[in-house]
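Worksheet: one structure, shown below.
With one protein chain removed, the remaining protein chains of the complex are shown where they sit.
Chain lettering (A and B) follows the sequence in which the chains are written, and residue indices restart at 1 in each chain.
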Amino acid sequence: MMRYLVKRLLYAVPILLGVNLLTFALFFVVNTPDDMARLQLGTKRVTPEAIARWKAEHGYDEPLFYNPKAAGVDKITDTLFARKSAAMFVFDFGRSDDGRDIGREIRTRMWPSLAIAVPVFVIGLAANISFALLMIFFRGTYLDWAGLALCILLMSISGLFYIIAGQFFIAKLWHLLPISGYSGGIHALRFILLPVLVSLAAGLGSGARWYRTLFQEEVGKDYVRTARAKGLSEVRVLFGHVLRNGLIPILTGAVAVLPLLFLGSLLTESFFGIPGLGSYTVDAIRAQDFAVVRAMVFLGSLLYIVGLMLTDISYALADPRVRLG
Amino acid sequence: MSLPFRPVVLWTDALLFVLLTVLAALAFWTARNPQWRRPWARVGQSPLAVVCLGVLGAYALIAVLDSLHYCPRLPQAVPGQPAQYSDTVRSVFDALTPDLWRVQEETYSAPLAAHLFVRQPQTLPDGQVVRVYPRLRIAAGSAPPGQRWGDIARRTLSGAAAGLAVGALCVGLLAWRCGRVRGARAWLAAAACGQAGWPVRTLAATLAVMFVLVGVIAALAPAYHVLGTDKVGQDVLYLTLKSIRTGLLIGTLTTLVTLPLAVLLGIAAGYFGGWVDDAIQYVYTVLNSIPAVLLIAAAVLMAQVYIETHVRMFDTNAARADFRLLFLCLILGMTSWTTLARLLRGETLKIRALEYIEAARAFGVGHGRILLRHVLPNVFHIVLISTVMDFSGLVLAEAVLSYVGVGVDPLTYSWGNMINAARLELAREPVVWWQLVAAFVFMSTLVLAANLLADVVREAFDPRRGGA
Partner (left out) sequence: MPMLRHLALACLALALGACGKIWNDPYPASQARANVLYSAFSERPKHLDPARAYSSNETEIIGQIYEPPLQYSFLKRPYTLEPLTAQSLPRVRYYDKAGRELPADAPIGQIAESVYDITLKPGIYYQPHPAFAVDAHGRPRYLHLGAAGMAGRDSLADFHHSGTRELTTADYVYEIKRLADPAVASPIYSLMAQYILGLRRLGAQLEQARKNDPHGFIDLDRYALPGAQVTGRYSYRITLKGKYPQFLYWLAMPFFAPVPRVVDEFYRQSGMAQRNLSLDTQPVGTGAFMLTVNEPNRRMVLMRNPDFHAEFYPRHGMPGDVARGLLRDAGKRLPLLDGAVYSLEKENIPYWNKFLQGYYDVSGLSSDSFDQAVRFGGAGQAELAPAMRARGMQLITAVAPSIWYLGFNMQDPVVGGLDAKHRDLRQAISIALDYEQFIDIFLNGRGVPGQGPLPPGIYGYAPNAYDPWVYERRDGRIERRPLAYARALLARAGYPGGRNALSGQPLVLYFDTMASGPDARARLEWYRKQFARLGIQLVVRATDYNRFQDKMRRGNDQIFEWGWNADYPDPENFFFLLYGPNGKVKDGGENAANYANPEFDRLFEQMRYMDDGPARLALIDRMNAIVERDAPWVFAYYPKAFTLIQPWVYNVKPNFMANNTLKYRRIDPALRARLRAAWNHPVLWPLGALAAGLVLAVLPAWRAWRRRERQAAR
């Protein structure tokens, strides 16, 4: 196991390097440091002098990938790419183009993101599984059919609609919850309730439908028939056998997205004014704040790789036949 | 005398027609291949699938009509000069539906309204300025205000009747075509009892509903904005119908562009293994691990830079919008091919280990031949299922991207742009709901049909369900 982990971690390095190279290439093709300076300096009275000063202050006055002026290895290392990526691997994300410390920002914004994402994940999993089990329980009846139709209908509606409708009815018309905002501590409950509800509704359709498929496969297997032949009640069969065995692919699948919960949800956070990492990313894209975008890409890919590792490990734990090597 | 129009082929048009050609070829091949015809026949027997196919067909028809572009000729300004063409790009769809776009209002008007939704200043003859709800331009020649509802009812009924008539004609034609063996009347009787072998009744009902809708709209459109108008007075129905093309293109072109890549790389990784596998896995892990929105944002920015540095190439609004749409399709494909490639790799790994493939290799059969004859046909159902499943996700993604600001060009007709604009309208009082509702209804119908069809197709093709 240890050896596997070390190997995977080492394998992550070239991937992260590739990710970094790609983002650098993509964004610097588009935005020269001059562009960034101008974006930050605003519309009024921006002079070339001010731009040069901004670039020097933010360390953008070096070449991108290759520095012909430096000597030896410094030709490669004395560049924007080498400097900014190397720092990233020790989790020093530097400062955003508007001068705030990115690492610190990520650390504070992580919590609101998690406050939304974790309940959505846990309750969503429970709700989707229950709904799927209900449909399986009534399989072949009109209830199953109606449930499936509901699922497909729910997943055919754009996520934007759930948000817009939720805000319009629950917050605006009925005054049940604050329409947006966030607060720390126990007060957070009031603010996260609406986004969580909306996200649950948006995710129910596709989730329940997917789990229903999994369970259906399980129900068709021989051991379930055997169990039923033994005279076990339908409920016992479902919970004792189908759920337990169906849970393995569900959980291993869920484990992969677990780390990505940190990144929050782009849409929900922006609409509800949650100061999490999702809205951070959206703002960075809109403001073309390259330093933040790069940091978020790095973080995202790191978490993705961790997710892959966790999946492998959970497979190994769930199924003794799988060996990690 | 020169042509009354100059045909224009945009990039996405060309690709759409390539796609249609590929689909036609596939259909031809499927029809001749019993192994593939069987699951399709099963799809065709499902009433649900027939309804979905009907709906999708209608959408596709509009999209295709909307992809035949041309520039109309301008009236000759100076006699004897060569003909000049407008730079405004229109499509055959526009030419067929002049009622929807000829008359524009000042600003908002509710569905089927006779007056604007907001007050406008009007100078009275005595010089006093008052703010009134002006009469809509489109309603200028139609029924006087008091008789509006009667007029609407009359038009609706006559439109519906015309639609039904055309629908009946279609069924008649169908009966004539299908009833050649037993006679049209006998076939009709059988079909009416549900014994034609496939869901004729469902198809007939679907067609009837669609023709009635078209008939009613055609009857109402000359005098009313059926779904109201938007902020600058454009007909919302026209906007939604024009958005169909964008939605469908994003759903399909994305796949067309990237399918070859996914299939090639996925199968190669699974089949050859070794360093090929490593390299391909590396590429797709890298691509996959970058959050998609960020990748798309970067790509859309790049498209803008490209447009601005090659201004001469993009001289019309249509060309600019089209390039951005194409680029969006490309990059959406880039972010979505990895999933399919991974699935294909896994499946190929399994197939490679099968005995007859090992045997074929032992006999020295070439790689190309094995891949083409044995591997590709056996993974084809995965490609099909995932394509159909991805479609609806891509259509929905467009709306979200527009919200983030990295979607299609702001001048492109798209549901994302409509929803984005409509968000603000909800804050108005009284609420302007029709743009939002129209976009959601049309988009959801498309996605719903695609999802339901995907379900049926998966049932029919999945080998584990005893399919192909």
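Definition applied: a contact is a pair of C-beta atoms (placed from the backbone, for glycine too) under 8 Å apart; a residue touches a chain by one contact, two chains touch by 3 or more.
Note that this is a predicted model, so its numbers are computed, not measured.
Visitor: One chain is left out of this view; which of B:Val129, B:Cys193 or B:Ala353 touches it in the full complex?
Guide: With B:Val129, B:Cys193 or B:Ala353 as choices, the missing chain is touched by B:Val129.
Visitor: Among A:Ala70, A:Ala149, A:Ile179 or A:Leu243, which one touches the chain that has been omitted from the display?
Guide: A:Ile179
Visitor: With the missing chain put back, which residues of subunit A would touch it? List them for me.
Guide: 30-31, 35, 38-42, 44-50, 53-54, 56-57, 95, 98-101, 104-105, 108-109, 134, 137-138, 141, 143, 167, 169-183, 186-187, 189-191, 193, 233-234, 270-273, 275, 279-280, 286, 288
Visitor: Please output the residues of subunit B touching the missing chain, sorted low to high.
Guide: Where subunit B meets the chain not shown: residues 74, 76-78, 81-82, 84, 86-88, 104, 106-107, 118-121, 127-131, 230-232, 234, 301, 304-305, 307-308, 311, 315-317, 320, 405, 409-411, 417, 420-421, 423-430.
Operating definition for what follows: only the chains that are shown with their structure count from here on.
Visitor: Between subunit A and subunit B, tell me the centre distance in angstrom, where each centre is the average of that chain's C-alpha atoms.
Guide: That pair's centroid distance is 29 Å.
Visitor: Which bits of subunit A are touching subunit B when the two form their complex?
Guide: 14-15, 18-19, 22-23, 26-27, 29-31, 152-153, 155-161, 164, 168, 217, 263, 266-267, 270, 281-282, 285-286, 288, 293, 296-297, 300-301, 304-305, 308
Visitor: Show which residues of subunit B lie in contact with subunit A when the two form their complex.
Guide: Residues 282, 285-286, 288-291, 293-295, 297-299, 301-302, 304-305, 392, 396, 399-400, 403-406, 419, 423, 426, 436, 440, 443-444, 447-448, 451-452, 455, 464.
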